[in-house]
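The other protein chains are all here in position, but one chain of the complex has been omitted.
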Amino acid sequence: MSEKKIRVLIAKPGLDGHDRGAKFVAQTLRDAGMEVIYTGLRQTPSSIVAAAIQEDVDVVGLSILSGAHNTLLPRVVELLEENGAGDILVFGGGVIPEADIPFLKEHGVKEIFTPGTPSDIYVKFIRENVQQHNDQVG
Amino acid sequence: MTKLDNLLLPDSSLNMRFLARLITKIENNSQFAEELLSEIYQENNEALILGITGPPGAGKSTLIDNIVGKFREQGKKIAVVAIDPSSPFSGGAILGDRIRMSSHFMDPNVFIRSMGSRGYLGGVAPATVNVMNFLTAVGFDVVIIETVGAGQSDIDIMYLVDSVLLVLVPGLGDDIQALKAGIMEIADIFVVNKADKPGKEKLMAEINMLLMLKQEQVDWIPPVLEVVATEGEGIDTLIAEIKRHKEYLTEHSFDVKINKVERRIRRMIEEKIDERIHGSFKDNDRLNLWIEKAIDGKINPYSLIKDFDKKLTVLWEG
Partner (left out) sequence: MSLQDELEKWRQGAYKKSIEKFPERKPVFKTSFNTPIEPLYCPEEDSYNYIEKLGFPSEYPYTRGVQPTMYRSRLWTMRQYAGFGTAEESNKRYKYLLEQGQTGLSVAFDLPTQIGFDSDHPLSDGEVGKVGVAIDSLRDMEILFDGIPLGKVSTSMTINATASILFAMYIVVAEKQGYKANELDGTIQNDILKEYIARGTYRFPPKPSMRLITDIFAYASKEVPKWNTISISGYHIREAGSNAVQEVAFTLADGIAYVEAALKAGLDIDTFAPRLSFFFNAHNNLLEEVAKYRAARRLWAWIMKERFNASTKSQILRFHTQTAGSTLTAQQPDNNIVRVAIQTLAAVLGGTQSLHTNSRDEAMALPTEESVRIALRTQQIVAYESGVADTVDPLAGSYFIEELTNTIEQKAKEYIQRIDDLGGMVEAIEKGFAQREIQNNAYRYQKEIESGEFVVVGVNKFQVKENSPQNLLKVDPSIQITQIEKINRIKAERDNDSVKLMLAEVRRAATSGENLMPRIIAAVKVYATLGEIVDEMKVVFGEHKETVIL
């Protein structure tokens, strides 16, 4: 029997082309034993959600450095809910001011990891949250 | 078929979420998979199962993007399973094939799933076969399996599909030698991608020479096609050849397809044996104790094997 792996979708919504961080996160998650689906640049919220659903991921990680986070991140959460996938966790990273974090959390983004966050922090976050969710579902 | 009640949404489109969740279960729970598939599995002669493999950088995903587009024009429902190698160290994987198919993300009749090879050592992961069988059973017209074609397991999957497309690019001359072991023999269609690059003629000559040496399939002579996937050139011909091969299989089903079905069934049996034996011996304390002793030099590993062999004989015959 195959061991259930945690599956994560890492996406770059909008037009921002800076993918160094997203790629690093993808690599560290792979090193932590997770399966990471990387969607590449210029994804709309709709295409991100379609991919997340087909890949049946546990978590979606969104990287955005262009300032469009207040529009795009909540939109992804909204679309996941609309499509019956509201239990998929969403977290974000990039250039996101701390002052915007409460707004994002209110709109369903579980956590924001600001620049400089060590990888063991977000790895732990994903593991714990996915475990919690699995325990709840049973 | 209670389990599949939710497969379609009220508007008759595919329920992607439900489908995806089932696949996850199939991937992780072989017992569930077997139960489900024993209910719904049927040798679906209509469905086209394509295997696409080749070295990294050959442009397989871009090619698939084109193929999906063409089949969609014909109103077909398509599923793509893209398999990437899992890290042998961490067990994790970065699955990046779907990026090149982003134009189809929003199409309700295209389902794309990325899978890690999950370090399966001896051939194809049973999960992959089960997922493939599942997708065929639930009504996709075309199921495409994509692998990197570097390892033995990637080649093994190709024994289980209907048509094998081998994608090569000019400038990789040395790689043909590496690929020779196995994959060249089972490829049904050769695709020379990036055919606008220098070295194309040389590559085509090498392929044709190797084909001349092939003794096995006298009825089906694998065509060698030129495409430029990024420009969409040569795709119509490719689709036509895929169709032609499918017709060939249908006509010769008795000879060729049976071969494939037999292979599939045998593979499933091997997997089951493997799973049971591995399973029962993995955390076996007595076995672990023996192994420790062998490591310490207290017992000879060969005598351990001999002993073991005796026990297995009893098991199988008894």
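Which chain is which? They are A and B, in the order written, and residues in each are numbered from 1.
The definition used in the following text is that a residue touches a chain if its C-beta (ideal position, glycine included) is under 8 Å from a C-beta of that chain, and two chains touch if they have at least 3 such contacts.
A quick note: this is a predicted structure, and the numbers were derived from the prediction, not measured.
Student: In the complete complex, the non-displayed chain touches which residues of chain A?
Tutor: With respect to the unshown chain, the touching residues of chain A are 14-20, 23-24, 26-27, 38, 40-42, 44, 66-72, 95, 97-99, 114-116, 118-120.
Student: For review purposes, identify every residue of chain B that touches the missing chain, sorted by number.
Tutor: That gives, for chain B, the contact residues 57, 62, 94, 96, 99-100, 230.
Everything that follows uses one rule, which is that only the chains that are shown with their structure count from here on.
Student: Between chain A and chain B, what is the separation of their C-alpha centroids in Å?
Tutor: Distance between chain centres, rounded to whole Å: 29 Å.
Student: Sort out for me which residues of chain A touch chain B in the complex.
Tutor: Residues 1-5, 7, 26-27, 29-40, 43, 46-47, 50-51, 53-56, 83-85.
Student: Give the list of chain B residues in touch with chain A in this complex.
Tutor: Of all residues in chain B, those touching chain A are 16-17, 19-21, 23-24, 27-31, 86-87, 89-96, 98-99, 102, 105-106, 111-114, 116, 118, 125, 127, 275, 279.
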